[in-house]
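Let me begin by presenting the structure, written as structure tokens, before commenting on it.
Heads up, one of the protein chains got dropped from this complex, but the rest are sitting where they should.
Now for chain A:
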Amino acid sequence: MSIYEITDKPIDPQRYADHVLRPEAGAVVTFTGHVREWTKGIRTLYLSYEAYVPMAEKKMAQIGREIGEKWEGTRIAIAHRIGELDVGEVAVVIAVSSPHRKAAYEANEYAIERIKQDVPIWKKEIWETGEQWIGDQNKKPEVRNP
């Protein structure tokens, strides 16, 4: 069984790596995405993530099915955290196991790229001088001073 979940609790990456491990797997690749302090010279104090939870879990499961078709014999687990996250905390974990390492590496990268395209999750950066929803690239920044 695969795991696709949105959670408001801290993520323990090992739990997901353990979940995909099985006797046929010779490789497990675990990716964790973390809250970065500096983006383009601006210091982030913390991030706030929100999701359209049922759709996000559905889209992650769809990505898992795509991976199953492209890389046979893989098993995958994906979790994304929502709520307020401090610098360094884990925002997303993707664990993929496969008989050989190449498929696990490739499938793992495919998963994060697809998450960034289609899964309804949004990140708001909170700085010392304001805040901004990320993703509205065509929109004028709406910086509000606290």
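The rule is simple: a residue touches a chain if its C-beta (ideal position, glycine included) is under 8 Å from a C-beta of that chain, and two chains touch if they have at least 3 such contacts; residues count from 1.
Criterion: contacts and distances are computed from a predicted model.
One chain of the complex is hidden; its UniProt record names it "Molybdopterin synthase sulfur carrier subunit", one of "Na(+) H(+) antiporter subunit B", "Peptidoglycan glycosyltransferase MrdB", "Polyamine ABC transporter ATP-binding protein" or "Molybdopterin synthase sulfur carrier subunit". The omitted chain makes contact with just one of the residues A:13, A:99 or A:120: A:120.
Looking at A:17, A:87 or A:112, the residue that reaches the missing chain in the full complex is A:112. Chain A residues in contact with the hidden partner, per the touch definition given at the top, are 33, 49-52, 54-56, 58, 80, 91-92, 112, 115-124, 133-139, 142.
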